[in-house]
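Note that one protein chain is taken out, while the other chains of the complex remain in position.
Moving on, here comes chain A:
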Amino acid sequence: MGSLFRQIRAAIALNILSIPQRLWLSVATVGSIALAVGVLMAFLSLAEGFRNMLQGTGSDTVAILLRDGATVEINSGISRDQVRLVEAAPGLAVDAAGDPLLSGEVYVTVDAKKRNSGASANLSLRGVTPAALQVRDGVRVVDGRMVAPGSNELIVGRRVSDQFVGFDLGRELVLGNSVWRVVGIFAAEGVFESEVWADLDTVRNLFNRGSGVQSVRARFTGADGLAALQAYVEAEPRLNLDVQTEAEFYADQSSGTVTLISYFGWPLAICLAIGALAGAINAMNSSVESRARETATLRAIGFRGVPAFFGVMVEALFLAFLGGLLATLCGYLVFNVAGWSVSTLGEGFTQVVFDFTLTPAVALTGLVAALVIGLLGGLAPAVRAARLPILQLGAR
């Protein structure tokens, strides 16, 4: 057993040490594997970033109320009377004046231009009440101030300001048919940073939205507050509304898009992986070919075929691991260090901006995918190496 182990170790060393003799082919193999794995990692990072963004949005102590059956705010409609009924619900937290912490909001789409491409894209313009900041966790104005009631003023999410033209503090711009002035920039966890906020009544007036709202956010009290609110809404026949926590709402929102991204990502990565696999098989066949005399010599000396098999397999896995590592390193530098952001369609076909996130799980998935390519690419050449005829020893 010790002898076989030493044979395998020597065969592995011979394969690895001879890589410089096939440097460019090996580099091409590493590169093609890195490309396939990099694409897979990019899609997974995209899905992970989207999931993080949406899941970071929701609060466990805020309820969101939508019309029964509406899955997104843009499809929902809640009348003024219904809002008043909700204001009287039990379980709601109240402010210093004793008023319930509740914000009825409307949600419209407006045109904007992306800074990097100049392309037009839809943005969310949310009409909010002054209570909007109190019914959201982690939203704060970082520059300027909150909009004044009844004004044509905007506060914009930091990512909107970064990625779209004209949303700089102090600038005036046209949304719809009206001129607006940016008076504040706000930071938030998650999707809200991709929104533009204005006064509720102003938005309703300028966009002809009547007196109703599309969603109501309400902060509830303690563990029983939500149950009390839900029981109240169910028992009140005039309130045909769905009640769920904000966290649940955004988790549901994320799952469909994450699945969609994965459905696109995996097939593309698999197509590229097939190309990388062909490259790996080619490189390993070349390795077996160029080392045929060495392998035959070892067999003549008394080495068995098994060490030759392991030598080729380990070389293939080594090159694949380098490819996976290269993809991980590039992904980490581009996504996590340089902080690449991307915008895509979110709720109501408006743009949401979020970061690619290369998590340890994504990196591990990529490395495993690389090793699978190495394993499959090395298998046939390794079997071939183990079965090489010994009789070609004399050839130069």
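Everything below uses one rule, namely that a contact is a pair of C-beta atoms (placed from the backbone, for glycine too) under 8 Å apart; a residue touches a chain by one contact, two chains touch by 3 or more; residues count from 1.
Everything that follows uses one rule, which is that contacts and distances are computed from a predicted model.
Engineer: Leaving aside the chains on screen, match the unshown one to its UniProt name from "O-acetylhomoserine (Thiol)-lyase", "Putative ABC transport system ATP-binding protein", "ATP synthase I chain" or "Probable cysteine desulfurase".
Structural biologist: "Putative ABC transport system ATP-binding protein"
Engineer: Where the complex has a chain not shown, which of A:Val165, A:Val179, A:Leu333 or A:Ile390 is the residue touching it?
Structural biologist: Among A:Val165, A:Val179, A:Leu333 or A:Ile390, only A:Ile390 touches the chain that is not shown.
Engineer: Among A:Gly118, A:Gly170, A:Pro237 or A:Gly302, exactly one should touch the missing chain; which is it?
Structural biologist: Considering all chains, including the one not shown, the answer is A:Gly302.
Engineer: Which chain A residues would touch the chain omitted from the figure, given the whole complex?
Structural biologist: Residue positions of chain A that touch the missing chain: 2-3, 6-7, 9-10, 13-14, 17-18, 21, 293-294, 297-305, 390-391, 393-396.
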